[in-house]
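After the structure tokens below, expect a handful of questions from me.
With one protein chain held back, the other chains of the complex are shown just where they sit.
Moving on to subunit A:
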Amino acid sequence: MDTSGYLTVFIDESNEHLEVLYNQLLALEKQPEETAIIEEIFRAAHTLKGMSATMGYHDLASLTHKLENVFDAIKEGKISVQSEMIDVLFAAVDYLHEMVEDISAGGNGSKDVTDVVEQLKCLEQGETLPHEKPQLEASQEPAVHSQQMKNIDEFAMTILQESKERGYTNYEISITLKEDCLLKGARVFMIFEVLEKLGEIVKSDPSVTELEEEQFDHTFTVLFISEHKKETIQINIEKVSEIEAVEIVPFNIEQHQEKEQDSRKLAENQGTTKVKETKQRSSKGVANKTIRVNIDRLDVLMNLFEELVVDRGRLEQLAADLDNKDLQDTVEHMSRVSSDLQSIILTMRMVPIEQVFNRFPRMIRQVARELNKQVEVEIIGAETELDRTVIDEIGDPLVHLIRNAIDHGIEAKEARINKGKPEYGTLKLEAYHSGNHVFIEIEDDGAGIHKEKVLNKAISKGVISEGQAELLSDQQIFELIMSSGFSTADQVSDISGRGVGLDVVKNTIESLGGKITIDSKQDRGSVFSIQLPLTLSIISVLLIELQKEKYAIPLSSIIETAIVHQDEVMHAHHTKVIDFRGKVVPLAFLNDIFAVKQPADAETNAYLSIVIVKKGNKMVGLVVDSFIGQQEVVLKSLGNYLTNTFAISGATILGDGEVALIIDSNALVK
């Protein structure tokens, strides 16, 4: 069966099941007797096993099978849940996770898991119980992997058997073509020609017809009989160009037969249990009415839809010009329908933050164990929705902040008891919407940030001067721990760092158009609060004009706009500057920077239109010809061809269908 089409679904679903396993194991640790949890774990493991066996990932299947056996034994009351078991179970799930990751990275999900398998077997047997089910030995698996060929018919087997008796060698050859290979079919043809000179091809996977029609990824396998040595064959194949890798292993008939039997057994096993599962589902009546859609397709939909909006704009214009009542009504109706459609398309990209939050409990458990601390997690607002693009980016900064909170925030057990706090520290993760933003807060009830220490360190590192230090508010002091240069790799302080400073977190969040603030009370704990835009694909901009060209400047970087008389422009060391609210701000003439064609009769205006932008605490005044106005636009990339374009961060499509470039003002501030 060709399963490649199901691969993404398989990976997604596997990850979901792993998530369930992790969460339920965490729950089980707290309530070892709860049968509902045990049932849930058993179900997840069982489904995962079935799926992976169907997809041909035997290591994954056999390890889940072991896991399932343990829970089967628990369910039947043969063994009971002990706290030391949990670690082994977590380790097993970690392995499963790695295998799935390997598969999603293009591997075959194989892994040596003998140690965990042994431990699981011990668990399953408890003290005296003999194991009842026939099992697949996972420990044998690694040896089998090199042989991938399946469904070898009897005829081929006979040939292989005979050739072996006659003293020829059977090989299984896997050939991987380079990814950029243009005519795969032609390559295959050339390789076959080489092979046919050296021996005989018994079978290929995919079939010869499929290979000729290029219906394969980049790898194919052939069963090959030859009297030549492995090395000779290798060299000859490698003479063909555009080949990435050639792997030749002797083909062992006996082993192959064993493996075939095993997988058949496994398949039968599943056949019966699958049915049970569906029954359970239907009796519960919980149907998940969702479909998975590739985000690229949503992007295409969005692009097409924008085109429609552009046309809608034209229609509205036409209808107004023609002054036809019926036409106007129709166009108006269409406008309403299409704006509804637009909001639906936007919400389709939204996913609950649960996806990110869910991986934290187990991570927190792990970190807490490493550091020998007691931490409880509280998650609030996991259903809060965020744009997919934001979700993908926000995981890492959060991980960093959480580790930081456990490492430096929450005190060790004894210290907490001494301070009269509960011995379990609490880490609260909270997400909520407010206006056009999402807030994510990470709150701990730990030691808090020591103001004096931060100040002293910031001064000693030269981040701020002593004079500046006196003017700072408490919050500004806390935020110093996120400034670059505060924490360095060679010095792990007791306030920040695990080597990497929090400045990375701050940068990432700012690059997403967000903000991070810190609040803290000595011995009471700290709150890191992150504010993010709902979506990265829509931003607010100020549209400006340079002659006939239109550009957009993101509002997030604009301080304000001003109109200044030529006479107020001053010269300071070959640079034109203005006095802006008591500060000297240099001017950047966008017409010159962007080399905009000036009409011959261009008259100099007595007034300059200036957009004051900031980068950190530096400011620059961008001189433009005129302001058009503020607008929400959909951010688009310039594509893979135009990378690193100076001072341009992207583009957007305006209401009239024309493209306007988005100015990256950061590049214009020195």
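The rule we apply is simple: a residue touches a chain if its C-beta (ideal position, glycine included) is under 8 Å from a C-beta of that chain, and two chains touch if they have at least 3 such contacts; residues count from 1.
Following the convention adopted for this analysis, contacts and distances are computed from a predicted model.
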- Pick from "Chemotaxis protein CheW", "Glutamyl-tRNA(Gln) amidotransferase subunit A", "Phosphotransferase family protein" or "Deoxyribose-phosphate aldolase" the UniProt protein name of the chain that isn't shown here. "Chemotaxis protein CheW"
- Note on the structure: Considering the complete complex, of A:5, A:599 or A:639, the missing chain is touched by A:639
- Query: Who touches the missing chain here, A:124, A:306, A:387 or A:407?
  - Reply: A:306
- Message: Can you tell me which of A:189, A:589 or A:627 touches the chain that was removed from the display?
- Response: A:189
- Write the list of subunit A residues that the hidden chain touches. 180, 182-183, 185-186, 189-190, 302-307, 549, 593-596, 636-642, 645-648, 650-651, 653, 657-661
